[in-house]
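Note that one protein chain of the assembly has been removed; the remaining protein chains are unaltered in position.
Moving on to subunit A:
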């Protein structure tokens, strides 16, 4: 990647600081900060204690049910969630009534809402009688660079709000962050959208003030796509190391939290939980930073097949052990001293990182190995549209012997997308699910339906047998499109391919064991390999793609677009933004496209997600 671009990508935190500083300048005097716990890590990634101190903050509290002491100006920082906001107003109300008597007057209250202060917040402040007492601010840190080519907004529950609750307020926040992107990197020569939300975001982007100078954009093409265009990339189980990490642990602002109970055991019924072997004392092992600079093991292996990674980590730990032993035996005093002073800290640091990876690998094996192969096979059957009986019996089996409240739904959603259901099957599966996890969860299935991840259970089921039968033999629309757009690699030479992982590494389907190519990777490949506009238009017409070129200001469908003279793309630079979360599998697939085409691809989204997180945001 171009050095300047790389540095600019790291520069977003400077802009974020500048923006925050700009707000804090209006809040005078000594102050305390009360911060929503979820924001802590994120704020930490661009503003540290020393900086906050220099801005007049004395103490920082986590927002909780206990009231913070009110001795000076209080600044709250929360995500744009009306319920949290109400909670803060309630706190302020309590503080106001108690401090009025004790202190010499009420000091100011400020609430900084991330990423945008929407109308409903002002409205609530006014209707609760706080107007004039509470000062409101709007702040967005825009992009956090969490890896070499990965930018994240860390706006919470974006998928839930946009695709399930159908509240599109966050689209304007996304548009604004993309505007900052176009200010930093200039507006790309071509913008491509896929999906309605993406269209709206780009239209809003065009309404916002243009950057002053628009010569030589850093990125030639920009793709904005809706998460619901390609659900399988979330729902399928990734085989890459970084992808599997998120199957077990949560990540925020590039930091993986490996403390406490993992996501797989967490989703199971307590009564069926195994007494998990408590690994020995890991008190100092809490987090892993998922980014390139500090951890070579991660950098080298993040996009590799897990089976490969396990062996590498094992070999690594052996060699480190040897190195340690070699040094400690035949050494004279000077050598020893030298070793203690120089090598020991290095070895110790290496050992600590390695130890973290060993724990993570062990956990992945422990929680996933029993079922992994079976799951992979079933996913392949779903994609290949074969062995329906086996697929359904797999679901039945996981509903009993391996019941995980999210992962069961994840496979069910995958079946819905590729194969469809009969009315009877739906009822049986829903009933079994409710029996296992509680009848209060009925709404989950309606939410899944709203996100197009499950059939509508509110509709009376069709009793027309012929219709059911024909539905089952007909491919779902997504299946048809996926085949057309070649997202499912053809089986030819499969045996050969599977034996040669090196061959598979050359196809982005590598991230799903050769079963599926993430949509964004395929689009990127089509654009990067196209010689002229006619190369792309028939291929991309399968999905609802719109395009905006150079100085035009409106998105057009491919058919209405005149011959675009941008192809072949030069330089091969591309920025991809997914609305509703991106997966590490997709990031890895784009990395493969990068090396296949010699392009630079930077991917971004509101968060890094996976199938479990996606389903969780539904429930």
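Criterion: a residue touches a chain if its C-beta (ideal position, glycine included) is under 8 Å from a C-beta of that chain, and two chains touch if they have at least 3 such contacts; residues count from 1.
Everything below uses one rule, namely that contacts and distances are computed from a predicted model.
Colleague: Given the choices "Large ribosomal subunit protein mL43", "Anaphase-promoting complex subunit CDC26", "Multifunctional methyltransferase subunit TRM112-like protein" or "Vps16 C-terminal domain-containing protein", state the protein name listed in UniProt for the chain not shown.
Modeller: Cross-referencing UniProt, the chain left out corresponds to "Vps16 C-terminal domain-containing protein".
Colleague: Among A:98, A:335, A:369 or A:431, which one touches the chain that has been omitted from the display?
Modeller: The one listed residue touching the chain not shown is A:431.
Colleague: Out of A:98, A:400 or A:557, which touches the unshown chain?
Modeller: A:400
Colleague: Check the options A:171, A:392, A:589 or A:612 and report the residue that touches the missing chain.
Modeller: Considering all chains, including the one not shown, the answer is A:171.
Colleague: Given the full complex, what residues of subunit A touch the hidden partner chain?
Modeller: Output for subunit A: 7-8, 10-15, 17-19, 22-23, 26, 32, 40-41, 44-51, 53, 58-62, 64, 66, 68, 82-83, 116-120, 123, 135-139, 165-172, 175, 179-180, 183-184, 196-197, 199-201, 203-204, 207-209, 211-213, 255, 269-272, 274, 284-287, 289, 291, 293-294, 396-397, 399-401, 403, 427-428, 430-432, 434-440, 442-443, 446, 457-461.
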